[in-house]
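Yeah, one chain of the complex is gone here, protein chain that is, but the others are all in their spots.
This part shows chain A:
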Amino acid sequence: MSVVKQRILPNHPCNAEVEVDKISNLPAQIVDKILSHLSLRDAVRTSVLSSKWRYKWVTLPNLVFDNHSLLISSQDQTFIKNKIVNIVDHVLLLHSGPIHKFKLSHRDLQGVCDIDRWILFLSRGSVKEFILEIWKGHRYKLHSSIYLCQKLIHLELFNCLLKPPLSFSGFRSLKSLDLQHITMEQDAFEHLVSSCYLLERLTLMNFEGFSDLKIHAPNLLFFDIGGVFEDINFMDTFNLAIVSIGLYVNPGFDRNLTLGSAGNLVKFFAHLPRIQRLEVQSFFLKYLADGKVPGRLSTPCNELSFLSIRINFNHFDECLAALCLLRSSPNLQELELLARTEDQLDLRTMANVMEENYQNCMFNQLRHVKIAGISGVKQELNFINFLLANSPILERMTVKPASVDGAWEMLKELLRFRRASVQAEIVYLDP
């Protein structure tokens, strides 16, 4: 076939001033940088611009295949899957140079075995960030070659099944691990966390296959977990500064802890000396309240500046646990108390917390308090009174009831409370 080889000249009339093409001669790293601000699709499209631009995109270090960069207008699953596979194959083959980040997250991509092939390809290189989100379908079993990617710094998985081989000795460089909707075995999980020595951030949401969390991570700074578990133990997390824990299931009342042993609350804080921000969500306070709850912790959390607790004010143990926490946080600056209502009311829990529990506590740093979801129950008002009376530099307290019922009564009570801080303003928000 005789193909036209001559270059087509642009049809423009000659300009008086010469329009110079500056951008094509910029250094490769800068062009990479510019292209990295575009979606992969736009970046690849630059290959039609001119002969110099034909292969500028192939050295892009970050490859992101998501809904934005793979625009496929079709409803047919097979068609979409074939398209996505084609595109990824194509890009990987044309690509040249190191790949630092690989993200695959398309809402129509299921856990197909083509992903195995791509992980194998990446494992031969030195990928640093790997993000895989399977939005639909079964848990995708991660191909074993992912465990060979020793240069990984960030690993993020959604809807995957992890089964590291026995010979797996951890990701030596991993600093950030984000696992959501995953399935894994108990030992595998413990081993994974403990063998990633550099781990600084750990996020776990909705996991299956393990319920006993032992966190061995001396360099851990950030820990965020939400799911169903029975027990959680921090072993040597002496640097842990930010913790957010949500227990999504109500732990039963029939848990038998051996008498005399430290309750969960004490155990929990035993290895968190440097904690700065703590969020106790869903039913986790109930878990913490189990067992023996002291008046205050033996070692106060001196660095704790932000505390958010989801609490059921009608539950006696939970209130005690919350008070213990508050009393052990002398430097607290910001506090959130979010009420949780439960359908079942245990008579035992209705007993009011005694007055003396509210003594001996000053919040010398507390500036902002937020209380939400309350309904004007005596316990709640006691708490508010307690906080107002003991916060000399309080600036603002925001109160938001759960509903209009009893709100007026509650307001009347609120008005009466004495405030230790002259600056304090109480802001009432409509439900």
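Just so we're on the same page, a residue touches a chain if its C-beta (ideal position, glycine included) is under 8 Å from a C-beta of that chain, and two chains touch if they have at least 3 such contacts; residues count from 1.
Keep in mind that, in the parts below, contacts and distances are computed from a predicted model.
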Protein that the absent chain corresponds to, by UniProt name, given "SKP1-like protein 21 isoform X1", "Neutral amino acid transporter 9", "Histidine-containing phosphotransfer protein" or "tRNA methyltransferase activator subunit 11-2": "SKP1-like protein 21 isoform X1"
Residue in contact with the excluded chain [from A:I87, A:L240, A:L307 or A:L388]: A:I87
Hidden partner chain, touching residue among A:V20, A:L166 or A:L415: A:V20
Missing-partner contacts on chain A, residue numbers: 1-8, 10-11, 19-24, 26-27, 29-30, 33-39, 41-42, 44-54, 70-73, 83, 86-87, 90-91
